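Worksheet for the structure shown next.
Up next, chain A:
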Amino acid sequence: MIRDIFSRAAVCLLSALAVLILAAGGARAAEPIKIGSFLAVTGGASFLGDPEKKTLEMYVARVNANGGVIGRQIELVLYDSGTDAKKAASFVKRLINDDKVDIILGGTTTGETMAVVPLVEKAGIPFISFAGAGVIVQPVKKWVFKTPHTDGLAVQKIYEDIQAQGLSKVALFAGSGGFDKSCRANAHTLAGKYKIEIVADETHGKGDTDMTPQLTKIKNTGGVEAFLYCGFGADSVVAAKNYRQLGLTLPHYQSHGSASKRFVTGSGGAAEGIRLPAAALLVAGQLPDSHPQKTLALQFEADYRAKFNEPISTFGGHAYDGLMIAIGAIERAGSTDPEAVRAEIEKTANYIGVDGIYTMSPEDHLGLDTNSFVMVEIRNGDWQLLK
Partner candidate 1 sequence: MTLLAVESLSKAFGGNRAIDGLSLSVRQGAVHSIIGPNGAGKTTLFNLVTGIYTPEHGRILLDGADTTGLAPYRMAGLGLSRTFQNLQVFFNMTALENVMVGMHLHCDRRFLPSMLRLPRVVRRDAEIAAEAAELLHFVGLADYVGADSDAMPYGALKRLEIARALATKPRLLLLDEPAAGLNPSETGEIDDLIRKIAGTGVTVVLVEHDMRLVMGVSEHILVLDRGTLLAEGTGEEIRHNPDVVAAYLGEEGRYL
Partner candidate 2 sequence: MNRFMRLATPRYGGMLGLAAIIAVLPAFLPNSFYFDVVILVGLNAIVCIGLNLLVGYAGQISLGHAGFFGLGAYASAILTGNYGWPPVLALLAGAAGTGLLAFAVARPIMKLRGHYLAMGTLGLGIIISIVLTQEVDLTGGPDGMPVSGFSVLGWEPSGVLVWYWIVGGLLLLTVWLALNIVESPVGRALRAVHGSEAAAQTMGVDVVHYKVLVFVVSAVLASIAGSVFVHYIGFVTPSEAGFVHSIELITMVVLGGLASIYGAVVGAAILTTLPQLLTALHDYEMLGFGAIMMGVMIFMPKGLVPTVARLIRDRVR
């Protein structure tokens, strides 16, 4: 009797399960492509994460309006990591296990990105990071890609410029974040190649409100010819202000981490004369017509300004390129099969993006070189392209 009930129940359950599986399979064709994202919309890196979020949302809506990708709509699942690596890891687990996304874009900072790398590697899901440091793709990790220029590229570009000016003695000042430290390390290792001597090397803490003691030491170091700051966000503004307040006048270089209008307005007059490497996007209007990125850059700038009524930063560009590389790979793969999409991302070639022209390979999961940078100088509160 009891046995009978059990076997009946088992049959019922199995058939119900079969129906469910069939229904799920049938529905798959119309199911949206799920793009997962975690960005530092709040917290210390919010000035990066915020434009990234806006860009992603704007272009996902636009792609959907134009009929989606391979006949499917895109669903964007986005979490705010609050610039916290632990939260980022937790949200990525949620994206992988709960939301079951097909691809993950994001990770505003290097810290958040590195915290989730083991997770995506284990789960086997394509992941394109928007964070700066070179360690993300060096050494190459199977499932991990990134779009922004690395700090190493930036240092090379800066050293090229310093060398062209006939200078060699550099004072280095860096923050303590992941990007800052990576940039500082690169500044040391690359110095020899460009015949540059680091004569002063100072650091400051995250969120420091006063850096005059360190800058005073640099000021009192003899023979300094140029000043290089590694860092981004509010820190770089404080550094620029304190530099000016101490009456320092040496050529002042910052990284592409400061390539945002907020840096210029935040620093007030203190940003005048600072040189930095930046994506072509920043000076789209000044580019020669022959520049391959000019059309796209102008278009992106106009779109962003029209939608959000705020000046453009290059950070939104990282998100744009990440999204477009992902969409291109899915289109070429014709499905959202993780391995196929991953392989197609790796085959990205001559993709003209906002940040540069990408050609990836199994050895290079970034695909940019120093040509993707232009040197700009801040003049009269605006960017001036340097020839």
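On how the list was made: all candidates are chains of the complex that A comes from, given by their letters.
In the analysis below, a residue touches a chain if its C-beta (ideal position, glycine included) is under 8 Å from a C-beta of that chain, and two chains touch if they have at least 3 such contacts; residues count from 1.
This is a predicted model, so every value here is computed, not measured.
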| item | value |
| --- | --- |
| Of the listed candidates 1 or 2, the one touching chain A in this complex | 2 |
| Of all residues in chain A, those that touch candidate 2 in their complex | 42, 79-80, 84-87, 89-90, 93-94, 96-98, 110-111, 114-115, 117-119, 176-178, 181, 206 |
